[in-house]
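The next block holds one structure in the form of structure tokens; read it before the comments.
Only one protein chain is missing; all other protein chains are in place.
To keep things simple, chains are lettered A and B as they appear, and every chain counts its residues starting from 1.
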Amino acid sequence: MAENQSLVGEFFLSGDVACAEGAISAGCRFFAGYPITPATEIAERMSTRLPQVEGIFVQMEDELASMAAVLGASWAGTKAMTATSGPGFSLMMENLGLGIMLETPCVLVNIQRGDPSTGLPTMVGQGDMMQARWGSHGSYEIIALAPSSPQDIFDLTILAFDLSEKYRVPVVIMSDEAVGHMSEKVVIPYVAPESLVDRRHPRVSPEEYLPYKPDADLVPPMAVAGQGYRFHVTGLTHDERGYPVMTVEAQDRLVRRLVDKIRVNKSDIIRYREVQVEDADIIVCAYGITARIAQMAVKMARDEGIRAGLLQLITVWPFAEERIRELSQQARAFVVPEINYGQIVLEVERCAGDRARAVLVPHMGGEVHSPDTILQAIREES
Amino acid sequence: MKLWRKSFDAAQVATKPAQVYIDEQRCKGCGYCVEYCPREVLKMSSELSPRGYYLAVVDDDSKCLACGFCEIVCPEFAVKVSTDNAQ
Partner (left out) sequence: MTGDLNMENQSIEKYLRQDRLPHIWCAGCGIGLAVYCFLTAIDRAGIDPDEIALVSGIGCTGRVAGYVRLDSFHTTHGRAIPFATGLKLGNQKLNVVVFSGDGDLAAIGGNHLIHAARRNIDMTVICVNNFNYGMTGGQVGPTTPLEARTTTSRYGCFEPPFNLPYLLSASGASYVARWTAIHLRQLERAIAEAIIKPGFSFIEVICPCPPIYGRMNKEPNGLDSMHYYQEKSIIRNGADPRETAIELNGPIVVGKFVDKKCPTLWDHLRQVSDRAKERAKAKA
């Protein structure tokens, strides 16, 4: 163990546990959650580990309370996280909106399962991808990451905290039951606390401090409760003082900044992984567990002589629009396998325009695609 | 609400002179201070304020005991009682 009590070494962990350990390594010291398959193990791991590292775990009475408590803890100055699945994700939407409006750094993990409604609690799904982007009411931008393995979810949890602190926005980790419940080798390095990103603190005195006056990157420095800044923040449309100002001008300024602060920083936020894309005619665009199967399908296609490639989305939101547009110049088609009836394929289709086809390979949920299904779709496009 | 009791030492002990200030921008004419002053120091104005309220105004603060109830019973934070002897 490191002196900050995070694990260091090589371990055989499930995705859920790796996520919890990623949070601990990232400096998360507050978790509020509610049991829900298949994310319960994250809560259970946090309940054992947080007291060991001077953190606090609390099981709240429902998911609404969990999200609210996470926001509160962040405003008290602590890195905070919650974890849930589809039904709980829906419940958290209103307070996710509050988190976006108040510009609260925090991490929300969704281990997706078969949807809609109660669905398939113990089986894989990827049906909440659009909800991650549009689930709360209003115009806003959010960051969503899609890990595809326990190692990946460990790494991306640390990235999620860093991005949320840097951009003062809730970051959603859109994982799935397959990743959450599979166990694989996870290498946990020593993560130096100095290497982690912390929210920017105010550089002026309390008298001069304006809670929502942004810096050049459109992100305002953040004071927290108890530091003597005596700020007021509200979910109502507000101005730079933090006071509710319900005018058309204030709404315009605020909403544009909340969205633009993510959009102007896209090059820092958007990440993807490409395999054999340079000369590809058919590009398989996938995320989460599906990306691993897609990679196998791409290999099989190459073995048959088809020039296929894989674009694995690591950041799903904001969407990698420019990359899809670029690739649509060279590729004939995008094959988009997802464990839903078509969500991210709509984005691919939008960005590819009429330069390339976007072909959905859906699976309603309950199991992952087989490589053959994806290979078949690749064959049909070639 | 007139105070009908007289304290036993009223003859020997004088209360400090006090002034009551009512902020015209904040007062909404609810009448609580006028109603609950034990010495009837305040009254409702018969003129409409620019914001459309009949304000509470000071009638005679020589009777004021500085009990402070008008200040605490004002929902608008509009009343201040002071024994500072400002002009």
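Definition applied: a residue touches a chain if its C-beta (ideal position, glycine included) is under 8 Å from a C-beta of that chain, and two chains touch if they have at least 3 such contacts.
The shown structure was predicted, so the numbers you read here are calculated from the model rather than taken from an experiment.
Undergrad: What shown chains come into contact with the chain that's not displayed?
TA: Its contacts among the visible chains are A, B.
Undergrad: Sort through B:28, B:43 or B:63 and give me the one touching the missing partner chain.
TA: Residue touching the chain left out of view: B:28.
Undergrad: Among A:14, A:95, A:164 or A:328, single out the residue that touches the unshown chain.
TA: A:95
Undergrad: Could you tell me which of A:64, A:196 or A:346 touches the chain that is not displayed?
TA: Touches the omitted chain: A:64.
Undergrad: On chain A, what residues meet the omitted chain?
TA: 1, 5, 30, 32, 48, 51-52, 54, 56, 58, 60-62, 64-66, 68-78, 80, 94-95, 97-98, 102, 224-236, 243-244
Undergrad: To test your reading of the contact rule: which positions on chain B touch the chain that is missing from view?
TA: Answer for chain B: residues 18, 25-26, 28-32, 35, 53, 66-69, 71-78, 81-84 touch the chain left out.
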